[in-house]
Every structure is written in C-alpha cells, then in structure tokens.
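Below: one structure, written as structure tokens.
Note that this complex is displayed minus one protein chain, with the remaining chains in position.
As written, the chains take the letters A, B and C, and residue 1 is the first residue of each chain.
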Amino acid sequence: MMKPVCLVLGAGAGIGGTVAAKFASEGYHSCLCRRTDQEGLDRLVKKIENDGGSATGFLMNAIEDNVIEDLIESIEADIGPIEVVVYNLGAQTGMKLLHETTYKEFEWGWRIANLGLFRTAKVLCPLMEKRGKGTILVTSATAAMRGNKTQHSHASAMGGRRMLCQSLNAEFASKGIHVAHIVVDGAVDAPDTLGKILGPEKYQALRETKGMEHDGLVLPEKVAETYYHLAQQHRSTWTHQIDLRAFSDLAWWNH
Amino acid sequence: MMKPVCLVLGAGAGIGGTVAAKFASEGYHSCLCRRTDQEGLDRLVKKIENDGGSATGFLMNAIEDNVIEDLIESIEADIGPIEVVVYNLGAQTGMKLLHETTYKEFEWGWRIANLGLFRTAKVLCPLMEKRGKGTILVTSATAAMRGNKTQHSHASAMGGRRMLCQSLNAEFASKGIHVAHIVVDGAVDAPDTLGKILGPEKYQALRETKGMEHDGLVLPEKVAETYYHLAQQHRSTWTHQIDLRAFSDLAWWNH
Amino acid sequence: MMKPVCLVLGAGAGIGGTVAAKFASEGYHSCLCRRTDQEGLDRLVKKIENDGGSATGFLMNAIEDNVIEDLIESIEADIGPIEVVVYNLGAQTGMKLLHETTYKEFEWGWRIANLGLFRTAKVLCPLMEKRGKGTILVTSATAAMRGNKTQHSHASAMGGRRMLCQSLNAEFASKGIHVAHIVVDGAVDAPDTLGKILGPEKYQALRETKGMEHDGLVLPEKVAETYYHLAQQHRSTWTHQIDLRAFSDLAWWNH
Partner (left out) sequence: MMKPVCLVLGAGAGIGGTVAAKFASEGYHSCLCRRTDQEGLDRLVKKIENDGGSATGFLMNAIEDNVIEDLIESIEADIGPIEVVVYNLGAQTGMKLLHETTYKEFEWGWRIANLGLFRTAKVLCPLMEKRGKGTILVTSATAAMRGNKTQHSHASAMGGRRMLCQSLNAEFASKGIHVAHIVVDGAVDAPDTLGKILGPEKYQALRETKGMEHDGLVLPEKVAETYYHLAQQHRSTWTHQIDLRAFSDLAWWNH
C-alpha cells in the first residue's frame, strides 16, 4: 500500500530533519527539501532508511520561481498524495538594527517565510480540499508574536505569515485541512542554525550549561513528538496555535 | 509500584471524566472529584476499573473553605504524589446580560474558576517543586481570550485565570512544574453541560446535524489525547497555551 | 447650567487626582473618592477650586458593601448625572511570589480591581443607557496583558477586569456607553504609589536619572490629556484599548 507523504520544506539537522525522521518512523514517506548541503541531505535520508523508513531528498532553492510548485506537482505524480506539509522555512538572519537591514534582506525574508507558504498553499490546498483532508504544520518563532529592535525583517515576515495561517485556517479548516501555527519560543538545539550562529565552542558551552540536566534548549526530537501529535489530532479537536519552549526559558511575554 | 496520581477537579461526563479515564488507561491512578451526582461518579470510577485502571471518586464542593486543600493533603498522604492536576472547573452559567448577572454569580464565577486554581496551586506547587516535577492542565474557554456581551461573569473569571496561569508558569516552569492553559474554543459534546443547556432533543439534533460525519462538536475522548500529550511533553519542549476546536467551527477571532 | 459630573474612583496624587483636575478645568464637576488621607483629598479639591473649577471630595472604602452603589446614587441625586467615570482603583501590592501571596490578598485584589468595576457598571450602566451616553475610563496596567512571576494576585485581578471591560463594551457601546481600557505600561511618577514603594530617596533618584530630561516616568498630567481626549472622542470613532508608556521604556512585549 502506498504510504502517505510528509513533505518537509527546510529539512536541516534541526527541527525539519528530525520531524521528517519522526513521520517516516510512523509510516509516512518523508520528502526532505533543503537549499544546500547535498551530503547532509543524503545523510538524513540514509539515516531514515537505515531505521526502516522511506524518504526522498531534494536539493532546491524554494525561493526561486516555480520550484515549490514543480516540486509538489512531481511528488504528487511520482511518489503519492501529500498528506502533511511541514513548512519549516524561517527568515531569521541574526540581530540587525534598521540601518543594518537591507531592502534585499527584507524582501528575502518575506519571500522565504511568507510568500513561500502562500505559494505552497496555492498549489496544495486545492489538492487537499479535493481529498477532504490534509495537514499544514508551520514552524514559527517568537518574532511572529511581537516585534523587537533587531528583528525588523524577521518579525515582519513571521508576523505576516501568522496572519496568513489564520486566513488559510479560516477558509480551509471546514474543508478538512488542518493548519497549525507552531511558535517555537526559544533557542533550538540545532547545529545548522544555533550552532552556526554561535560557533562550535560557544554552542557546546551553552549546551552544557543551560538548564537542569543540560536540557535548557528546545530539543528537535521532542519537538517532533508534538508535530506528530498535531498531525494526528482528530478533526473534532484541532489546534490552530501552540507554543513550545524549554522549561528553563521565560515565555516571550515575560522578557 | 505506586502509580503516579492524576487529580481531576471537575470530573463530569465530558472532558473531566474522559481525561481521568485516559490517564488511568495509561497507568495513572485517577482521582475524580465532582460536586454532585454520586451515582454518575461511581459509574465513571467503575468504568475505569472495568477497563483495568484504578481510580478513586470524591464528591465535594471545591468552592468551600479547605475542601481543595484537605483533598490534596489526603490524596498525597493516602494515595500517592499528585503528578498531574487537571483543573476542569469552569464558570459558565449561560448567556446573561449585565442586568441578569448578580453579584452572587459574579463572585461564584471567580471563586470556582479563579480562586480555586490559586488555592490548588498554593498547596500543590510547593510539593511539586520539592519533587522537581508536576503538571497543571487547566481547561479554559473562549471567554478567557475575549469578553462578550453575555459573558460578564464568565469572561472576567476565565480571563483572570489565564493571567494566573501565566504567572504560575513564570514562577514555576524553571522549577519543573508545567502549567498548560488549554483553550477549548467551541461546544463540547458533553451530556452534563451542553446536554443540560440545550435539553435532550436539541442536543441530539445538534449532534446529528453539525459538521461532516456528525463530528462538529469537540469530542472529549479526542481532547483527552491532547491533554495526555501535554502531560508527556519533555521539559525541553513545553506548551504553555494551546487551542482546540472542531474543524467545522470558526476560531474565536473570526466570529 | 449644571455641569456634567466626572467621578474618579481612586483619586490620589497620581493619575486619579490629576485626571480629576483636568476634567474640572474643562468644565466638569469632579467627584474625587479615595480611601485614606482626608487632608490630601481636601488639598486636591481646594486646588481645583483655586484654579476656577468645581469638585467634591469623598473619603470612602470602595470595597465595602454598598459604598460604591450609595455614592453613585447620592451623586446622581445631589450633584448631577455622572457622564464620565474614571475607574482608577488598582490591585498592585508589590512583587510577591506565590508563597508570599495570601488568600486574603488575592481576594482583596479581585474585590478592588474587578468586582468594584462590576458593581460600578451594574449601577451606572442602566442610568447611562437611559441617557444614551456615558464614558467609563478604566486605568489598567501591564499585568492585565500578561502574567508575571510576582504578580499572581495583580495579574489575575487585572486580566479578569480587562475581559470585563470587553464584555461591557460589547453590551453597551451600541447604547452610547464608551468603555476604554487604558493600559499604563510603565512606572507612573506618583508620590502616593511609586513614591511609597521606593521610599523618598530612591524615588527622587529615579526621577532625576531616568530618561532624557528627567521624564522617563509616565507623567500624570500628560496621562490626563489622553484620558480627556478619550472622553471627547466622537462615537463614530471610539477607542476601546490604548497603551501608554514613556518613550524611554520598552513595551511589555519586549521585556
């Protein structure tokens, strides 16, 4: 029997790749897409296969014209109906004051985080609507909830996307499509993002010192549990928004 | 080995009793508390035991002085450490304009929904803090998010409680206590509440007509899945607030 | 001609008394109510009269049974119709952890901040509705928007009151009653509150060092400008919620 497909846009070594592995371990065929690092992508796919799951890797630049559209079309044609999309493309580019934020970066942030989800929904929602079901899980961030002085581009892109998620939910929930906006409100223990921002030494130091028993960072494998739970919620009881943070962190409204 | 205890305050035939049964089925000893209907309470306990779980029923009026405090103390002494509390006492008393809302009702709403949680936290948080862990799941409602013209008492009580949950979370999350505020944003398929408000005929009619496949109401057994998931979240990845509604309902911000 | 009445509940030397003076200077008869300090009250009334306005002072404990109700009745009978109420009774009692917060304090906070407004509305809204107009200005605080670890009582009381304001607005706006919830999101330069919390020396030091030109604190006379503006808004263009903070402070969502 054909496996249902879980498409992960933004499948690095953090939340994206880990969620892809979780869904694969539960019987989905995971499609992992990322922009760079063919080797890392292959490693993620191989790992899933070694664990008895099935997956396909795609190296692609989602921001380019038609790339998302063509990808979805070809997966639907060649692999199977996409039941779950994990939209894991963010727009974080570090802490920048207004004068450090270029027009180009501001536009890129919007293209990757906001327009990209709109394009995905334009192609997928009609297909999911026809099938009467589908799940769109959107990884979001603190910046979607409130602006901050070094987040001009990030907050604008993520805040706009939050409203897009509500709009999609308002149109499509009653047609069987579950849109969940997942606010990851804290640093994620991910070598590809936090690790690169901090550098290997600071990153390791943080992992060792933060919180009780070194678990002060948000752990991707634990995040994946909640993503999977959301995708399995019965339609009588859907979550549109949920927040996730480490016990040792303050919520965004407290700092 | 002693089972961990799950204490459910407000264990009727809707969310409360169903969540109690879910936790019992997963290995907790569930303590079910409700104000009236000894027979209904016994039936819930018996059902849990017949399904292989263990449970104790308590008939009590939580609003009275010392009742919550004594209950927690005696469970901790006689049954075991409370790992999870499900605070399921609400303050909904129907749709009432200001002139229909009495001082007495306004105070009752606050006592049951807001002060009651404060009292519970005053007794339990020190115990949970000593043990380095504990979970407080609070059933909330749309009225916690926005007032409405027939909800003067309800919204005031629930909105205050929401801020109390954030305050408890801010003080106790870093000490290992997980507080989750669960916004049930829609009508629950519960004979004890919705059934009584509507009367049996209208209630049955609603169940038959609402949504695709009769599942337009929030189903308690599906709610219980999410409550259980929240209680199992690893502390690196805790949810403070989540909303739940039927796919066929609009979110509170859309109506 | 009879002046319209502006009733200020909580008329100390900070926002309350200053708003009362502003309305008096604009042609209202201001009724100033406070719990203690007859001398301070007399000074505020005298000052208003010296500036050419008219005012009456009331020493009363709003929390006691019937005090608010009797006050409103007697003002309406003896002085004139109340056009504007400034509900300036707050529930701040300093920074307290859960174990430092007593049941008594938690109840007091609710009685003064939340039930008090409900009682005021119960008596005044029918009168205002009959007249087809009226304004209820509610001084609120950061704690109404988010809980915090030393604000268990304060946040619960203020958050509940915020929902009550929305409920009142939902029922009474269309009947000509304007309810405005005013979030004062920062320290107010008020000797009776901040001055007492800090003590005279720290208070003076803060006034001298905070912000450019010593105006980092919220200044009551500037607050009064906005209160007056809100009371004058045409009913085609009413504000339900507004925030106020010093330019040199961060908004609550940024700290």
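The criterion applied here is as follows: contacts are C-beta pairs under 8 Å (C-beta built on N, C-alpha and C of every residue); 3 or more make two chains touch, one makes a residue touch a chain.
Keep in mind that this is a model prediction, so the values were computed, not measured.
Colleague: If I consider the whole complex, including the chain that's not displayed, which of A:15, A:155, A:218 or A:231 touches that chain?
Modeller: Residue touching the absent chain, from the options given: A:155.
Colleague: Among the options C:102, C:204 or C:248, which residue touches the chain absent from this view?
Modeller: C:248
Colleague: Please identify which residue in C:50, C:66 or C:236 touches the non-displayed chain.
Modeller: Among C:50, C:66 or C:236, only C:236 touches the chain that is not shown.
Colleague: Pick out which of A:22, A:119, A:222 or A:235 touches the chain that's been left out of the picture.
Modeller: A:119
Colleague: Considering the whole complex, not just the chains shown, which residues of subunit C touch the missing one?
Modeller: Contact residues on subunit C toward the absent chain are 132, 166, 169-170, 173-174, 176, 178, 189, 211-212, 215-219, 222-223, 225-226, 229, 232-251, 253-254.
Colleague: Since one chain has been left out of the picture, which residues of subunit A touch it in the full complex?
Modeller: Here the touching residues of subunit A are 97-99, 101, 103, 106-107, 110, 114-115, 118-119, 121-122, 125-126, 143-144, 146-152, 155-172.
Colleague: For subunit B, which positions touch the chain that isn't shown here?
Modeller: Interface with the chain not displayed, on the subunit B side: 145-146, 148-149, 252-255.
We take it that only the chains that are shown with their structure count from here on.
Colleague: Going by average Cα coordinates, which chain is farthest removed from subunit C?
Modeller: Of all chains, A has its centre farthest from that of subunit C.
Colleague: Any idea which chain sits dead centre by C-alpha averages?
Modeller: B
Colleague: With chain centres taken as the means of their Cα atoms, state the distance from subunit A to subunit B in Å.
Modeller: Whole-Å distance between the two chain centres: 31.
Colleague: Hey, what residues on subunit C touch two or more of the other chains?
Modeller: Expected reply: 146, 148-149.
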